[in-house]
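The structure that follows is given in the form of structure tokens.
Note that one protein chain is taken out, while the other chains of the complex remain in position.
Chains here go by letter, A, B, C and D, matching the order in which they are written, and residues are numbered from 1 within each.
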Amino acid sequence: MKRSFQIWCTLFSLLFVGLVIFQLTHGSIHLSWTDIRQVFSGHGSAQADLVLLQFRLPQIALSVICGVCLGLSGAILQLVTENPLADTSIMGINAGASLGAVVFLAISHLNIPLSQTVGLPIFAVLGSLVGACIVFIQRRLQQPLQLLLLGIASGTLLNGIILLIELQLDQFDFDKLIVWISGDFWNQDWSYIAVLGGALLILLPLTLRGLWASDILTLGQQAASGLGLAVAGKRQVLLLLAVLLAGLAVAGGGAISFVGLMAPHIARRLVGNHGRHYLPLTALIGVNLILFAAVVAENIFAPSQLPVGLVVAVITMPYFVYLLLHQADQESI
Amino acid sequence: MTQLEGHDLCIGYPNHMIIEHLNIKFPDHQIIGLIGPNGSGKSTLLNVLSGFRQPAAGKVVLNGQPLAKFKPKVRAQNIASLPQNPQAPEDTLVRDLVAYGRFAYQKPLHGLQTDDETAIDQALIAANLEGLATRSLANLSGGQRQRAFIAMTLAQNSDILLLDEPTTYLDLTHQLEILKLLQELNQEQHKTIIIVLHDLNQAARFCDFLVCLKDGQVMYQGRPDQIFTSRMLAKVFQIDATVAPEPRLGCPMITSYDTFIAAPTAAEAH
Amino acid sequence: MTQLEGHDLCIGYPNHMIIEHLNIKFPDHQIIGLIGPNGSGKSTLLNVLSGFRQPAAGKVVLNGQPLAKFKPKVRAQNIASLPQNPQAPEDTLVRDLVAYGRFAYQKPLHGLQTDDETAIDQALIAANLEGLATRSLANLSGGQRQRAFIAMTLAQNSDILLLDEPTTYLDLTHQLEILKLLQELNQEQHKTIIIVLHDLNQAARFCDFLVCLKDGQVMYQGRPDQIFTSRMLAKVFQIDATVAPEPRLGCPMITSYDTFIAAPTAAEAH
Amino acid sequence: ADTHAFKAANGTIQVPNHPKRVVAGLYLGQVMALNVNVVGSTKLEMANPYLNQSKVKKITDVGTPMSAEAVLKLKPDLIITSNEADTKKMEKIAPTVQIPYQKTQQFTASMNYFSKLLNQPKQAKAFKQSFNAAAKKQVKRLEAAKISRKSSFGVYEMQSSKLYAYGSGFSRGAQAMLALGFKLSKPLQKVDSSAGFKEISVESLPKYQAHYMFVTTSSTKGQKDPALVAMKKNPIWQSLAAVKANRVIELPFNKMYYYDPFATRAQLKIVTDALIKANK
Partner (left out) sequence: MIKRTQRIYLVLIVLLIAGFIINLCSGPTWFSPLTVLHPQPGLQAQTILSVRLPRALASVLVGAELAVAGQLLQTISRNPIADPAILGVNSGANLALIVGTVLGIPFTIRARFGLALVGALLAFCVVLGLSLTRNGMQPLRLILGGSIFSGFLVSVAYAVSLLTQTTAQYRTLLVGGFSGVTYDSVWLLALILLIVLLAIVYLRNSLTILTLNDQLAQSLGSKRNGTRVLASILIVLAAGGCVAVAGNIAFVGLGIPQCIAIISGHRFKQTVGQVLLAGGAFLSFGDALAKSARPPFELPLGALSAILGGIFLFAFLWRKQGALTT
């Protein structure tokens, strides 16, 4: 498994580099290697500078942030709910974050003293916390199935509210909202990316610490407790981390679903259930998925673009179907 | 000295109490069998002893200190427990599974140290699994799987082991294999082992001490040759049984049993 | 005359065959015990006999006709089977549960007829559940629940009953209760009962005929007093057992058993 | 030096005094009416039948939503858009003004607004004159047909089987009617001053009726909308005064949807024709 871990990591890193190169050179404006070199050495043309530094690199940076956040957050949720099909979109977290964003956009007309750069991520994260509030009201997380059902309940409720707002508050754009709900990189300012990146840098070590030895959770709550793990506390911490990561991802790229579901799945299939192996790969695959979706979203109907989240949903669906069908023989899901 | 006791334990589910004001002491370095009819509270008690559930009142005392005061890891260094149907991903390697037992000794973000490795190797040897260390669970038989989980609890290096019906669903061969392993551990490493069993003959044969629960209360406790009698079986299980020594080993054994034709008379039952 | 047979059965899961070319006949009006080590294919065989799974090759024959040709309802009128973990909504009343057994006799758009009611009442009486008919499953003990499910299969009025480890998780009292009920049914209603058991002593005591499976093949079959021997136990279960008649009932019984110190010699095993 | 400050929804923007290469993600007609050179726009805008087609052909499609790189490639000196996500990206390319829909709903206000933005007072004046001339011409026709302009009108639309009542801001002929001197009916004026449109039930139609009722349907392409057919059979609908007097005017959605100056000017004739036809 260790071998295959190294192999797959290398392969996905190469794929990442390939995608980055493609993304950097392709688009409505073609940039050659020399153009890119010139930009990085500070002698690029104004146009190449703009394209590279303001459009293409931010997109890549956001893909990386969202990919890591969504992948890890999905992996954590699957671990905690003991269900390989859990995902931020199922657990009501995406709906909550979208609602937070929608509320922020709605009240931003009221001249609140919060810039969008800071306010939107804060509201999205707050919203995702509301969406996942079940996790915190529900003290006894004994039954993973319950957790899952509560997640679905809160998702439905919040989606209902979003729908109501969508239909009631006419003054702001339905199209803008739906971008949130289907996922897109709407703000590519470096300052915004810096805020998100900073938050991720704070969260990552915490996540690493939280996920350390989390494999023990796969043995079931009773056995894990017997081994000396404070199960309830661990689950709370992990859920909180998952929610924060998902909130961050939503702030960056809207409610992109499916990455959180698929990335851990693919990673586990490739390198097995050992957290040490599949979790890093999950983050890597998450990044690749989003980057690939972004490339497709931009180029397939150029110059029109699709929201990245939509493309992720469409390109991962065949794999999902394959996965379910393939696993049909086994007892578990 | 290790000592596990329950003081005035009340344990229950939201709607009803299962166990009320239970006082119990488990003798050290023995195999203690927990027997009793369905629903008598055996699993419930075991979950409280292992610290997985909190009692509604009363406390579990370990080495003179309340169990609730122990940090989870310190508790796990003293008590290892195995639930009834332990599960792990099918692709887990036996050695990795056993390594989980060292969790209680590891510092966050640190790998396995040499003494961890030693403990894992010893646990594998004790459970007779050296040859299977690099196999994955998917390739093991039911008995081997159960042994791997027991090895995991052994790697915890705890003095106390709690096991809930570790032989259910196993055939006779595998049942014997597990019980003999436990006996060996008790004899060689002097572990205190508390085990729930439905097969009363096995309980009488392998345990040094029996605790018989009924309706959340201890009805009998003592050495098998003291309490394993027709009377006890009549009272606790309502069966008309003949108990005689096992021919080879000498432990008490039910040689014949049946339901009572009529209800047991007061004389028979007491 | 009812007769259940398996002709040249091959049964397996996509990747591997569990049972290959098995020929088997189940004697009528007897209690037939299916025994064997874990993974020997007992449940798999039972599922094919009950029609729940299709064999990969070969066929199950009932009364001279291939089972696959029977309509589900007709099949259910002939064979009733109880899986290992029967489930029903907790609020089902015992009588309603037993009434489900009449499904095979009901016409669409018709309610329960008088003969259905009679069959239900008889099943309730046979399973000793008259007093509990209006209780819901949630309020029953494990043993009572299991009896309710057995009553349901009785209401099917079929000549053949298939049961997979109906005593797992039950305490001795409840095990005895279930097995005696089956014995009564066999004696009074002459039902053919095929039952999987892990407790070999119970199998020897309650069955008229034993089929011993190993690795998907029948290794022994015959009356308990014929095949229930030290040799069989050594060969199938690798245990060194002493078999003697049960003092009160006379059926064979393992009075003492242990692992072999060394591997069984050829002389011992054959 | 040759820029002027313009107050848009995204703040005060320095806009070139004489933009030469404008990208108009929206409001293509408004910009073209001021005779400013547009180099890029979006599909939906370019499908506007009222624009000068030979000019439209030269405009590049920059994608929906606008692709930053496609816009950059056109080297624009002014970018016009209506939403924030676009603004964020486009700001980096050239001065970008974000103009909310509401600013462009009324013909005159919209002309003035864009004239300020593009610094084209003369062109704006010229267009308004041509518009007024066109309006006058149609008013004469109405007078000739003895149609009183004191009557109220209302604008209704069937969308996916749901009935909406509109204010004056979403075209569908309303701007043309106002220019001809008609007034929105009282209850619809209320709709106009709030959100601008509302879903209403058939049952409340009597409350929202008007002397002239303009009806469009957005759900079908050129075919009869079954929902509209069903509504027409409804006795409440049939009890409306406008229905009884044949003053319901059905107009094709794809002609009435556009609200730019060219469209509004052309719609003057369309509604007049319809009114005259209805009064025969």
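Criterion: a contact is a pair of C-beta atoms (placed from the backbone, for glycine too) under 8 Å apart; a residue touches a chain by one contact, two chains touch by 3 or more.
The shown structure was predicted, so the numbers you read here are calculated from the model rather than taken from an experiment.
Among C:82, C:119, C:154 or C:170, the one in contact with the hidden chain is C:82. Only one residue in the set D:112, D:151, D:204 or D:279 touches the chain that does not appear here, and it is D:204.
Within the set A:160, A:198 or A:233, the residue that contacts the chain not displayed is A:160. Although one chain is hidden here, its contacts on subunit D can still be listed: residues 43-44, 64, 159-163, 198-204, 206-208, 218-227, 230-231, 233-236, 239. Although one chain is not drawn, its touching partners on subunit C can still be listed: residues 47, 50-52, 72-77, 79-83, 85-92, 96, 100-101, 103-104, 106, 108-109, 134, 149, 152-153, 156, 162.
As for the chain not pictured, it touches subunit A at residues 83, 85-87, 89-90, 134, 140, 143, 145-146, 149-150, 152-154, 156-161, 163-164, 166-167, 174-175, 178, 182, 257-258, 261, 301, 304, 306-307, 309-310, 313-314, 317, 320-321, 324-325, 328-331, 333.
We adopt the following convention: only the chains that are shown with their structure count from here on.
Here the spacing of subunit B and subunit D, counted between their Cα centres, is 80 Å. Computed from the mean C-alpha positions, the centre of subunit B lies at a distance of 30 Å from the centre of subunit C. For subunit C in complex with subunit B, the touching residues are 36-39, 141-143, 168-174, 176-177, 180, 198-200, 233, 237-239, 242, 246-249, 253, 255-259. If you check the complex, the residues on subunit A that touch subunit D are 27-29, 47, 50-51, 54-55, 170-171, 173, 175-176, 179, 184, 186-189, 298, 301-305.
Remark: subunit A residues 1, 208-209, 212-213, 215-216, 218-223, 225-230, 272-274 touch subunit B in the complex.
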